[in-house]
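In this view, the complex is presented without one of its protein chains, the others remaining in place.
Entry: subunit A
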Amino acid sequence: MSRKATTRLIAALSVGLALTACTGNTPEPAAGSGDQGGARVANDEPGEKVVIGFSAPAADHGWMAAITNAAKAEAAKYSDVELKVVEGTNDVNLQISQVETFINDKVDAIVLLPFDGAALTPVALKAMKAGITVINVDREFGSPFAARSTVLGDNYGMGVSAGTYICQELGGKSDAVVAEIAGIDSLPLTQERSKGFADALGDCGLKVNNRVAAEFTVESGERAAANLLQAAPRIDALWNHDDDQGVGVTAAIKNSGRSEFFMVGGAGSANVMREIKAANGLHKATVVYPSTQGADGIRLARLAVQGKSLGDLVEVEVPRQVELFAPVVTKDNVDRYLPTAFES
């Protein structure tokens, strides 16, 4: 499929899904229903205008590119939202100055996926003190005062999901060899994923026999996998933390001609999901780390500024923290997740 067609398809699918999500979230705008929170509020009705500033790391990775695209698409759906998107950056210093500019511009809310949560905490605190609603996405700030609300993926849960699935598939084979290809080892998110994985495997008496770390890029994935395959003459199951680097991992496995094991992916790219659906490849499953977190951040920011609550909750305020689930996508349920998956 040509890239353009793919992009269009994804865009169409994600808009479609988001629309169903909206309607799902929004019960009949029953006339006269009060605004006492919960699902009774017609959240999607245009309200007071909200100016939202959005900043995220550079889109040098399929998942990260999808974050910004989904956020933009989400904002475009609301006539009362004006989104200011700054160029994605992996330079912490530049990102801080981007947030400072938002503060000077007196935006109503800032949705921030920090390159480094700890490093962006002071400027987020400054924004909150200036009365701006800060929504923290994916990488947590160091202080609970730095954000009104936080949307988190479940990194530990990803590891647990992957480990639990592998335990099930291996069905009590006590001498099974399990391998792991992690992402950037210095990132807390990688450490949490690995810890969850080890914990879940421990529950069924397995352990990680061979582990390497890559750098979230295709090339590093290929290099790490080539060495790992030499380190382990026999493997029963392999968990790769990230489907972008997974393209390289898959290439290395194909080059080696090995096929005695199955592989579980991570993050949930559309390519891997299509492979799972076709059920003739190496991938039997992948663990989702939603790339729609930025979009959720936009919706939460809008609701928080407009003083609305979250649909389907009785609570009258937007929650402090939303932790997303890390489901295992297999052949049986892939159709449900494919529409929101990102292209790596």
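The rule we apply is simple: contacts are C-beta pairs under 8 Å (C-beta built on N, C-alpha and C of every residue); 3 or more make two chains touch, one makes a residue touch a chain; residues count from 1.
Going forward, contacts and distances are computed from a predicted model.
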Identity of the absent chain, which is to be given by its UniProt protein name, from "Protein translocase subunit SecD", "Hydrogenase (NiFe) small subunit HydA", "Monosaccharide ABC transporter membrane protein (CUT2 family)" or "Glutaredoxin": "Monosaccharide ABC transporter membrane protein (CUT2 family)"
Residue of A:139, A:211 or A:241 in touch with the missing chain, whole complex considered: A:211
Hidden-chain contact residue, picked from the options A:228, A:263 or A:328: A:228
Omitted-chain contact residue, chosen from A:65, A:96, A:326 or A:341: A:65
Those residues of subunit A which, in the complete complex, touch the missing chain: 2-3, 58-62, 65, 185-186, 210-213, 215, 217-224, 226-231, 233, 244, 247-248, 251-252, 255-256, 271, 343-344
